[in-house]
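Sending over a structure as structure tokens; questions will come in a sec.
All protein chains but one are shown at their positions in the complex.
So, chain A:
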């Protein structure tokens, strides 16, 4: 379906935070790529490193204490990590833009929507103020805000949550970006509004042929919009495959745990299955597999050997000793 070459490639990304209490390995070896028009989901609990992966791509890791210590982020073939501040500024908001989780706090409360839209346009395009204004109007229209001409003059507090998220999307789309990173864009919204916003993402993607990175902890969102998905745990990808593979033949115990913890109406289950325990402290990760302390299928080896991401099927990668070649003989069906 997506035969073009990837527009964004992340290779072996390590983003660490150097704190007094120790080094926090927020992102610890992430690899993925994404092609134009494709949607990649990044799934994980809070603190799994998915937002920090996004911030690393944007070049917005607060430094100090944050630092990208290893890896490459190649956008259109060029490594973003070697760009100057100014070059990155010209990429942010123009080539790669971002929509954040909470539309209530992500817009500046003291500026009109118009100002917040046109400042992005003026920062990147050689438009006159009037051209920027008409572009802003066009964008509001595009994201489905009724009566856009009047709404341009409004302040964020005069919009509902869903409408604000539409404004955020309009800002992100202002310069027709090639990559859009959406960090939990529907988490703070009502369920009916969530569906509308996801629909809007799909529509915009079709029109602009953008690559979308959809960061979420909601597997429902993944099922809805993502072509491929990467599940993250403790800063590492643990499973990486096409979305329908994940739902049909998800392999990693953590992925399975996530799926079992979704309530369903049709299955008559007595009790929702939770994953026991809490995510590990990123400052002192266990020696073996990070998930081992919470894993139902934990083996002796898991406590000593950190598994590597292994291709188990076509384009289906899992980081688990259960599926590593060398160990596979020992595995009794779980």
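We adopt the following convention: a residue touches a chain if its C-beta (ideal position, glycine included) is under 8 Å from a C-beta of that chain, and two chains touch if they have at least 3 such contacts; residues count from 1.
Everything below uses one rule, namely that contacts and distances are computed from a predicted model.
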{"item": "Protein that the absent chain corresponds to, by UniProt name, given \"Peptide ABC transporter permease\", \"Binding-protein-dependent transport system inner membrane protein\", \"ATP synthase subunit b\" or \"Formate dehydrogenase subunit delta\"", "value": "\"Peptide ABC transporter permease\""}
{"item": "Identified contact with the non-displayed chain, of A:123, A:137 or A:223", "value": "A:123"}
{"item": "Contact with the hidden chain (one of A:110, A:191 or A:265)", "value": "A:110"}
{"item": "Of A:102, A:218 or A:306, the one touching the omitted chain in the full complex", "value": "A:102"}
{"item": "Which of A:43, A:58 or A:189 contacts the chain that the document leaves out", "value": "A:58"}
{"item": "Chain A residues touching the omitted chain (full complex)", "value": "58, 60, 89-94, 97-98, 100, 102, 105-112, 119-120, 123-124, 155, 157, 168, 171"}
